[in-house]
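Let me begin by handing over the structure; questions about it come next.
Only one protein chain is missing; all other protein chains are in place.
First chain written, first letter: the chains are A and B, and each begins at residue 1.
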Amino acid sequence: MADIAARGAVTATGDSRSSLHKLMQRKSTIAFLMALPLMLLILLLVAYPAGYAVYLAMLNKGMTKFVGLGNFDFLFGRETFWMVVYQSCLFAITAVIFKAIIGFVVAHFVHNIPSKGQRKWRGMLLVPWVIPPAMSTLAWLWLFDPSYSAFNWILAGFGIDRIPWTGETGWARFSVILVNVWIGAPFFMIMYLAALKSVPEQLYEAASIDGATWWQRIWYVTLPMMRNIIAITALFSLIVTFANFDIVRVLTKGDPLNTTHVFATWAFRVGIESGDIPLGASVSLFMVPILAVAATFILRDITKRGSEV
Amino acid sequence: MAQVTLRKVVKMYDEVQAVRGIDLDITDKEFIVLVGPSGCGKSTTLRMIAGLEEISGGDIAIGGDVVNDVPPKDRDIAMVFQNYALYPHMNVYENMSFGLKLKRTPKDEIDRRVKQAAQILDITELLDRKPKQLSGGQRQRVAMGRAIVRDPKVFLFDEPLSNLDAKLRVQMRTEIKKVHQKVRTTTVYVTHDQVEAMTLADRVVVMNAGLIEQVGSPNDLYHSPATKFVAGFIGSPAMNFIPCHLEQAAGALRVRVSDTLSFPVPADRTSRYTAHAGKANLILGLRPEHIAETRPHIEPNQHDFTIPIDVVEPMGMETLVYFTIEGTEVCGRVNPNAGAAAEKPMKLRADLSNMHLIDDSTGKVL
Partner (left out) sequence: MANATIASPTATTISGRRYGSMSRDRKWALRWSYFFLVLFAIFFLTPPIYMFITSLKTSAEISAESNPWWVYSPTLANYIELLTQNQYLTFFRNSAIVAVLTVLITMAISVIAAFALARMKFWGSATLATGVFLTYLIPETLLFIPLFKMFAWVNETFGIQLMNHWWTLIILYPTLTVPFCTWIMIGYFASIPKELDEAALIDGATWTQTLTKIFIPVALPGIIAATIFCFTVAWAQFLYPLAFTTSTTELVLPVGIVTTLIKGDVFNWGQIMTGALLGAAPPLIIYAFLMDYYIAGLTAGATKG
């Protein structure tokens, strides 16, 4: 497209132009320049720091000498580290499963009601995703308050003992997952709703005539048609949840006793609050293998989408 | 026994009546075609028989049982959709066996039925392919196979050939007819193409604006249309409608279409038409095939006339000629060697034994 204009400009003004000018006029050069800021941004502020993180992870605490894999050895020996690995995976996998289920179920209900009302409901149900996570986590923190929890007040009305939402390990982990699901389920709902709408109505009609009940229609028509979207959304969410910082930081700060720490928050504690940057870098680096695996699957699924009917 | 009965069936969408009260009796094993222009209610009627649309009024019965409140899956019907509606993630075999699988039919029984249907439709080599690997015609056959395998009481076809190109359509039409001869099941077939209707049907139901205009065998509809709509809808090219007057002169009736041209009314119709002589809004209906070139021997009820031709359309096996009578364009079909030429007068012969007289104020054929 641009080369037609470019060529026109060159010939119109004669050919006494320098070769540099000709180079500037070529379409691919212009395109390259347009993409240059993006490339610089990614190189300087993403790719380089990522590589730098690897280097940092291999320094000692004072950053004076190179210790190779010393930091990693140290981490493997720390019980807290393994707890962090366990907790990060636990939160991510559990949260994504629940988010997917709730998202799917709610998307179905929204899809069932007449289209005029759908917009309203969709709007209301997406609110958790719109509010900045740090703000809404504060609300949950207040709802979980040890002394004044509004939830405990309701439970007391039924004669149930107050629950230590953030005080006790089991409940604290539950609360982190709950807030995670609360924030993320609307995203799943929106994605699944869009996918539900793209399944041709006639397939459901054909299945009805073939004898399928509502449950069989979901199992044999809806789910297979949505397989791709389900996978992509789940993987996206897995990555985001796995690397999540805000919720744990605001809700529990990793307590009680480091039983709710995830990679991100523990790296912050160790790297910035305790001032051991190389160790912090090592911790956050552990996220990379898992994220890389998830990313490969996403890429493969997204390209596969194009070739499906 | 799989007869289908419709009694006073009505379908309303909000304030609009898409189907305005139709009565129809379809006998067992009959191939009946619902035909009409877009929006006439034929697809809606079909979908009500299938249970995909709710019935606003009236009753529909399949095999003697009223099915108004019965969900589609319990009506023992099978449907072939315009867009085939094949499950994209299943291969042909799985698509065809889906319904039986849901009914927990034993696997060898499923296998036997699928293979049998595949043989009838000549798709046995396609059984392990996915729909996206098939051509349009192949997909349509798989859709039919899915229906045959179910061995239902009624087959429902919703404009199945509309998505195919012209040549394929003609081919598939014959296939469908062959299948019906082998698998004798009551069939309700919807199309907007009157050629399909005429070639496939035992009986044709012409629908217009939510009502049935006429029900009859293809021949009946062709030769004895009851309304102007049916007369103009059936037959291609369409019947000519020429405004006319009935004159009585010397005891004989003539149809006058212009100051210079009139045709004698056949003797056997004189008594029928005399009552309408002198009425306004009369239309002479004459099919193009009954306006042809002159031949050596003239038959009774044929009348020759000369008229300048406007446009000539050679079709290969015949030539269509278009001329004007008092502002109305008229079409005739002549032998390609009859020497028809644009803007030259030509001598034509009208065969009035097949004429129709229509009262335009009521739309009825007299």
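Keep this in mind: a residue touches a chain if its C-beta (ideal position, glycine included) is under 8 Å from a C-beta of that chain, and two chains touch if they have at least 3 such contacts.
None of the values given here were measured: they were computed from a predicted structure.
Visitor: So which of B:T5, B:S162 or B:N354 would be touching the chain we can't see?
Guide: The missing chain is touched by B:T5.
Visitor: Looking at the whole complex, which of A:L69, A:L138 or A:L223 touches the chain that is not displayed?
Guide: A:L138
Visitor: Pick from A:M58, A:L75 or A:A267: which residue touches the chain that isn't shown?
Guide: A:A267
Visitor: Looking at the full complex, which residue from A:W182, A:Y204 or A:Y220 touches the chain that isn't shown here?
Guide: Going through A:W182, A:Y204 or A:Y220 one by one, A:W182 is the residue touching the chain not shown.
Visitor: Take the complete complex as the reference. Which residues in chain A touch the chain that isn't displayed?
Guide: 1-2, 4-5, 27-32, 34-35, 37-39, 41-42, 45-46, 48-50, 52-53, 56, 63, 102, 105-106, 109-110, 112-113, 119, 121-128, 130-136, 138-140, 142-143, 145, 148, 150, 153-154, 182, 185-187, 190-191, 194, 229, 232-233, 236, 239-240, 242-246, 249-250, 263-264, 267-268, 271-272, 277, 280-281, 284-285, 287-288, 291, 294-295, 298-299, 302-303, 305
Here is the rule we go by: only the chains that are shown with their structure count from here on.
Visitor: Please tell me the distance, in whole Å, between the geometric centres of chain A and chain B computed from their C-alpha atoms.
Guide: Each chain reduced to its C-alpha mean, chain A and chain B end up 58 Å apart.
Visitor: Could you please specify the touching residues of chain A with respect to chain B in the complex?
Guide: Within the complex, chain A touches chain B at residues 200, 202-203, 205-213, 216, 220-221, 224-225, 227, 308-309.
Visitor: Can you tell me which positions in chain B touch chain A when the two form their complex?
Guide: Against chain A, chain B makes touches at 50-52, 71-74, 77-79, 81, 83, 85-89, 98-99, 102-103, 131-132, 146, 150.
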